[in-house]
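Before I ask anything, here is the structure I am working with.
A protein chain is absent from this complex, but the other protein chains hold their places.
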Amino acid sequence: MQTTAGEIAARVGGTLMGDHARMIIGLATLHQARGDQLAYYSKVAPLSPVERSTAGTIIAPLGLRSSADADRLGKSLIFVDDPQAAFLELLFEYFPAPTREVFGVASTAEIGTDVQIGSGTNIHPGARIGNDVWIGKDCDIHSGVSIGEGCRIGDQCEIYPNAVLYPGVQIWNRVRLHACAVIGADGFGYRQINGRHEKIPHYGTVVVEDDVEIGAGTTIDRSFLGATRIGAGTKIDNQVVVAHNCNLGKHNILVSQVGFAGSVTTGDYVVCAGQVGIADHVHLGERSVFGAKCGVHKDMPPDQRFLGAPAEVDRDFFRQTMSLKKLPELRQQVKSLEQLVLQLQARLDANAADRSAA
Amino acid sequence: MQTTAGEIAARVGGTLMGDHARMIIGLATLHQARGDQLAYYSKVAPLSPVERSTAGTIIAPLGLRSSADADRLGKSLIFVDDPQAAFLELLFEYFPAPTREVFGVASTAEIGTDVQIGSGTNIHPGARIGNDVWIGKDCDIHSGVSIGEGCRIGDQCEIYPNAVLYPGVQIWNRVRLHACAVIGADGFGYRQINGRHEKIPHYGTVVVEDDVEIGAGTTIDRSFLGATRIGAGTKIDNQVVVAHNCNLGKHNILVSQVGFAGSVTTGDYVVCAGQVGIADHVHLGERSVFGAKCGVHKDMPPDQRFLGAPAEVDRDFFRQTMSLKKLPELRQQVKSLEQLVLQLQARLDANAADRSAA
Partner (left out) sequence: MQTTAGEIAARVGGTLMGDHARMIIGLATLHQARGDQLAYYSKVAPLSPVERSTAGTIIAPLGLRSSADADRLGKSLIFVDDPQAAFLELLFEYFPAPTREVFGVASTAEIGTDVQIGSGTNIHPGARIGNDVWIGKDCDIHSGVSIGEGCRIGDQCEIYPNAVLYPGVQIWNRVRLHACAVIGADGFGYRQINGRHEKIPHYGTVVVEDDVEIGAGTTIDRSFLGATRIGAGTKIDNQVVVAHNCNLGKHNILVSQVGFAGSVTTGDYVVCAGQVGIADHVHLGERSVFGAKCGVHKDMPPDQRFLGAPAEVDRDFFRQTMSLKKLPELRQQVKSLEQLVLQLQARLDANAADRSAA
């Protein structure tokens, strides 16, 4: 790309402050951009990251317009309503996704019997497709992927290298499954009999609905009966554990290293930040948000934010954390107070003695 | 399957309450079963899950018999001593495990030199077996599995797709190793020399004893010398870390995302719930139980339950957690008390002044 700040401003419908003619030859992040690169900043405050940035041209939110001084900063600033959207639009325009090459089934892919593969789908070298598997249109099943017998995969799915689907798993449409993710391993269930843990068989499966993305190394176990279910539009980061019989709502966000024990259910739009753990059979209400490292052991209501382990409503957690910080001080305070009270008591006793002596 | 509540009751030796003739055409969980399906419930209380269930027929514990009213619930209830055992028995009867097909060594499996493979063992397409590996009878080594040089694997083991055994690892009998598990990677040990972390070589191995199950994505590192050991009958869930030189007892349960640092040892029947972390060189006493997210940094005695980080005996943890919740209130209380004491002091001072003035 080679353009100017003025041209970019025109293209994104923004208001330019500063040098219109400033050359732009690339896009970069605010922290890394050089003088001839374009970056963006989404927040209205603080201004300091914009001031510190070495980017020559920055797309910024309209809310910053009154406080920013492009000339003083020696930058060209382009103000728009949604800087991230404008930046992404430019990114797609200047760096369009490469066209997908369709080569079909690679000669070194292993394909079982009774396998159906839709048009436009690539089975990459070294992928292994079991018997009785159906795969839809325009999918990429990458190298080293193992798809077990009887799996069903919809259209436009991308399954990255070395991911594993155990037999019978169902993946709907437009699902992305990253490398080394494992879908459909046995649930972790045992009965203790005569001092031994006897395995409880898991006859169920996993259903991953439309538009779900599942991160690298994430594992989603099959259910005892029926299906472990990941609702449409839910996005799951790397190294997340979803245990047997979980039933996740739509459009959930599960950040990396979250762990859901067995039979957890969630409403729609639930968010769990990194390393959150949810105990078995718990229900998370819709739009509930759990901060990093939360531990949840009981049903949680919708529409609130939680922190801590055991999880608390966030303002209660903050109050407790603040109080805890001052706890050593409080202990001193109580100790001093105790001494003072004992002094007062001694004085009262002395007065009483005086009076009775009088 | 197609049967009736009466026939099921007879088969499991249970006592039927409600309609004997109720048709049953399938098995399902209590939460998902329909009117023509059979479910089970194991707890004696509360009764509410049974009442809310849409299952037509439910196997329930004898202890519920006096409080349940099948006619009012419109269900058939079958009371037995152990509902889960009865249900599993029916499951095995109606849905017997498919017979294992033995095909031997797939043509696209890679087999090294001096490899011994027992009768009835399948090496699936694309599995890779290094030199000098011995594999026992009736095993399944699935696609994409990599078994390093000199490994020893017993009878009736199942190693799921894309699991990795580094060289020299020993797996005994009836071990299940799930997809993308990694056994025998180098322990994480370095010496800092002139500002650089120099790698400490790991000459040891990993020994996985009989009847162990290891979950998807779990990693068990090889020892410095000797062996990292997983005791017989121990069950390990997904994404667990067991570091170098650990020595785990028999029949332990490690739930997902548990982390054991180097040289941890455990007695038999230890249970660690999800996301527990154990510091290096710690010993966990037999039958000790660690609640989710516990953090342990010192030896722990047998036969107790622990919670929190640092871990406490559970009742101490509960007391502290309760107290912490009331800490902001306690601070207010101390503040009020302080003011009251100062008032009393002022009054005493005033009295003393009065007296000396008198």
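Should a chain be cited, it is by its letter among A and B, assigned in written order, with residues numbered from 1 in that chain.
Everything that follows uses one rule, which is that a contact is a pair of C-beta atoms (placed from the backbone, for glycine too) under 8 Å apart; a residue touches a chain by one contact, two chains touch by 3 or more.
Nothing here was measured: the structure is a model prediction, and the numbers come from that model.
Trainee: Out of A:Met23, A:Val282 or A:Leu344, which residue would touch the omitted chain in the full complex?
Mentor: A:Leu344
Trainee: Among B:Gln37, B:Thr121, B:Ser146 or B:Gln170, which residue is in touch with the absent chain?
Mentor: Here the residue in touch with the unshown chain is B:Ser146.
Trainee: One chain is left out of this view; which of A:Thr15, A:Gln32 or A:Gln192 touches it in the full complex?
Mentor: Only one of A:Thr15, A:Gln32 or A:Gln192 touches the chain omitted from view, namely A:Gln32.
Trainee: Given that one chain is not shown, which residue among B:Leu47, B:Leu62, B:Val105 or B:Ile200 touches it?
Mentor: B:Ile200
Trainee: Just the residue numbers, please: which parts of chain A touch the chain that's not shown?
Mentor: Given the touch definition above, chain A has residues 27-29, 32, 84-85, 88, 91-92, 95, 97, 108, 125-126, 142-144, 160-162, 176, 178-180, 211, 213, 215-217, 233, 235, 237-239, 251, 253, 255-257, 274-275, 292-293, 321, 324-325, 327-328, 330-331, 334, 337-338, 341, 344-345, 348, 351-352 touching the missing chain.
Trainee: In the whole complex, what residues of chain B lie against the chain that is missing from view?
Mentor: So the residues of chain B touching the unseen chain are 110, 126, 128, 144, 146, 148, 162, 164, 166, 180, 182, 185-186, 188, 190-191, 195-197, 199-201, 203, 217, 219, 221, 223-226, 239, 241, 243, 245, 257, 259, 261, 263, 275, 277, 279, 293, 295, 297, 309-310, 312, 316, 319-320, 322-324, 326-327, 330, 333-334, 337, 340-341, 344, 347-348, 351.
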